[in-house]
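Only one protein chain is missing from this complex, and each of the others stays in its spot.
Chain naming follows the written order as A, B, C and D, and within any one chain the residues start at number 1.
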Amino acid sequence: MLLGKVAGTLVATRKETTLEGLKFLVLKQIDIEGQETGGYRVAADAVGAGLGEVVLYATGSAARQTKLTDRRPCDAVIMAIVDMLEVDGIVKYDKAKAEVG
Amino acid sequence: MLLGKVAGTLVATRKETTLEGLKFLVLKQIDIEGQETGGYRVAADAVGAGLGEVVLYATGSAARQTKLTDRRPCDAVIMAIVDMLEVDGIVKYDKAKAEVG
Amino acid sequence: MLLGKVAGTLVATRKETTLEGLKFLVLKQIDIEGQETGGYRVAADAVGAGLGEVVLYATGSAARQTKLTDRRPCDAVIMAIVDMLEVDGIVKYDKAKAEVG
Amino acid sequence: MLLGKVAGTLVATRKETTLEGLKFLVLKQIDIEGQETGGYRVAADAVGAGLGEVVLYATGSAARQTKLTDRRPCDAVIMAIVDMLEVDGIVKYDKAKAEVG
Partner (left out) sequence: MLLGKVAGTLVATRKETTLEGLKFLVLKQIDIEGQETGGYRVAADAVGAGLGEVVLYATGSAARQTKLTDRRPCDAVIMAIVDMLEVDGIVKYDKAKAEVG
């Protein structure tokens, strides 16, 4: 899995019929320091993520292993909202503080 | 999923028999600013995309999750035509305006 | 799918038994201008491609969606020979002319 | 498979229900000299890896081939803890010594 920050939304009315009801979010990829890497990914949202939140997303066939995405042409899914990320003994991201600050 | 701009077409008469009837489009990859990144992908078209349109495409096994591509040796499919892309609160792409301008 | 130019062959007598009969070709990856990118891929040939031809190849699980590669440890397959590639309204590759020139 | 060094942990309370009970670890990718490459991956832990340990992780659909991760939206799993890595006849990593030193 990789980390992303929810940065935007995407509207698409003409799409594969099986995609009806899926919400697509634009993720900016971030590294474990919380810095944006310049990459992005459009992912289906399986957890109700909000703009600005740091999330964990899975790609490939794993992205179809949710009720929402099962058998759909979807290759990336947000499967968790990150509360805290700790690397090398240092808290790199804390959702509680990030929302206040 | 990633964003692409439909840039061209590809004709191939000698191909795997199961590919008959699939239309292949050449996509230029674009980032969330709408800028071309230099990469490309050839994808099967499941939504009737037109030249110049910004689309969303899925890769890997997800690309076979449409009626059109089911069980075919296809690793990329256009599964949605983008109407609007909004990132960081700014509209980065608006199909309606793009077609006028 | 990505574009490749058939550049060579590979002989391997000691191999997984299920691979018997598969022909492996060495592909140089090319971009949509027809330029080599420096990358390569070894792919199973499902269409009888010849040296110098521009082909379309699929990777990942899609590469097993041909009779030839079904259930074999093969992650890339040539599934079409390109006749013509047109990008931005310009013919970037034309097999007929390429063979003459 | 690729090599990673367990560098941190990630807490996520809001997540896909099927992910309950999975432990996610933050891996720093390392090369065969044992040097960090700058990349990372968040992986489910199937072997009880500890901070600082060098591990082997699998990605893609392979990441669901453990009891722990079966049918879950998980695209990376730690499937082995490395005891020793020998490249070009030189021991590049020895867990026993790494733990002492």
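What we mean here is this: a residue touches a chain if its C-beta (ideal position, glycine included) is under 8 Å from a C-beta of that chain, and two chains touch if they have at least 3 such contacts.
Computed from a predicted structure; not experimentally measured.
Residues 1-3, 31-32, 46-48, 56, 58-66, 69, 77, 79-88, 92 are the ones on subunit D that touch the missing chain. If you put the missing chain back, the residues of subunit C touching it would be 7-16, 18-19, 24, 26, 28, 40-43, 59-61, 63-64, 71-76.
Here, only the chains that are shown with their structure count from here on.
As a whole-number value, the distance joining the C-alpha centres of subunit B and subunit C reads 21 Å.
Looking at subunit C, one finds that residues 61 touch two or more other chains.
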